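Could you have a look at this structure, given as structure tokens, before my questions?
Right after this comes subunit A.
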Amino acid sequence: MNLSQFEAWLADIDHRIAGVEVTASNLNKRRNRVDLPADKLVLFLEAVKGEASFVHLSAISCVDWIDDGEFELVYHLWSYELNQLISAHIRVSRDPGEYQSIYDLYRPAGFFERDIHEMYGLYFHGAPDMEKFILTEWNGIPPMRKEFDSEEFVEQNFSWQEYNPEWLKELVAEGGGVVIPCEEQRFSRSVATDHGIDQQHSNWSGCDVSSKLCRIDSKYRGGD
Partner candidate 1 sequence: MDTQIFTEISLSEILVELLLMPVIAFLVGLVMVLWMRKIGARVQRRIGPPLFQPLYDVVKLFGKKTQVSHGVVHDIGIVMAMGGYIAAETLLPVPGMNGIAVYGGIITLTYLMMIPSLGLALGVGQCANPNGSIGISRALTAMLAYDIPFVIIVFGVAFHHETTNLVEIITQQQQAGIASWGAVQNPLLALAGLATLQGMLGKQPFEIYIAPAEIATGPMVEMSGKYLGGLFVMQAFQLYTAAVLYVSLFLGGGESWFELLAKSFVVVSIPMMIAFVFPRYRTEDLVRLFWKWPVMIGLLGVAFVG
Partner candidate 2 sequence: MRAENYQQQSHPPSNQFELNFGPNHPGIEGNYALQVEVEGDVIVKARADGGYLHRGFEKLMEQRLWIQNISLVPRICVPDPSPMEVCYSMAIEEISGIEVPERAQWIRVLQLELSRIAAHLFTFGGHAATTGMYTPMYWGVADRDLILDLFEEFTGGRIYSIYNLPGGVRRELPDGFLDKVSEVIDYIESRLPEYDNLFFRNAVFIKRAKGVGVLTQEKSLEMGVTGPNLRATGLAFDLRRDDPYLVYDKLDFEVVVEEAGDAWARTLVRRQELLQSIRIVRQVVAALPDIGGELRAPIPNPLAWRVPAGESYARVESSKGELAYFVVSNGGEKPWRVHVRGPSAMHAVQVLEELVTGGRVEDVAQTMFSLDACPPEVDR
């Protein structure tokens, strides 16, 4: 299969598998975006692997669209013969958080699915190993879910140390140093909120970390 045949094949695929939607990237001619219903994915992958030589599963990415109540799974497939990339997008409901493993088709999926499971709590049926790999000693909710607030967790579990040595005080008193007033910093999302920037995802509980940031900032000055 050469490139032109592949393009024809890809254009034709929605006739064979209902609901497949192909979008070619206009920036990079080697990228092809495919959207399809979740139940058609395996069918599509079988076709794409068997007929179009996409043997390399580059990655499976998961995106948490919390407002839609869905996870988006993106399967990035590469063909060594065509040098083309297909990104197959599916959406899975967030609530039961289950999907089907494609380990039988692509062995690298074993790692990615395991990773998605522990990071998002999305369970893959038929995967060889759904044991935790990275967060083996983590008991909270899967941390990559948008509702998990990392800062709140940090606030509860850790403390910071003051670092305000004499030399820094002197320096600041002289008006030196690079201490940026907290309100001018745009490092934290709560600061960003103060400035009225679009806060689309307001389900994050805001907490004021700006005072902390000042300290960290002054600490960094001492370093590299």
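To be clear about the criterion, contacts are C-beta pairs under 8 Å (C-beta built on N, C-alpha and C of every residue); 3 or more make two chains touch, one makes a residue touch a chain; residues count from 1.
Per the selection procedure, all candidates are chains of the complex that A comes from, given by their letters.
Since we're looking at a predicted model, the values are computed, not measured.
*Asks:* Pick from 1 or 2: which one touches subunit A in this complex?
*Replies:* Candidate touching the shown chain: 2.
*Asks:* Please give the residue numbers of subunit A that touch candidate 2 in the complex, ascending.
*Replies:* Of all residues in subunit A, those touching candidate 2 are 27-28, 30-31, 55-59, 61-64, 74, 76, 80, 83, 85, 87, 106-108, 110-112, 115, 119, 133-137, 143-144, 146, 148, 150-151, 186-187, 189, 192, 197-198, 200-201, 224.
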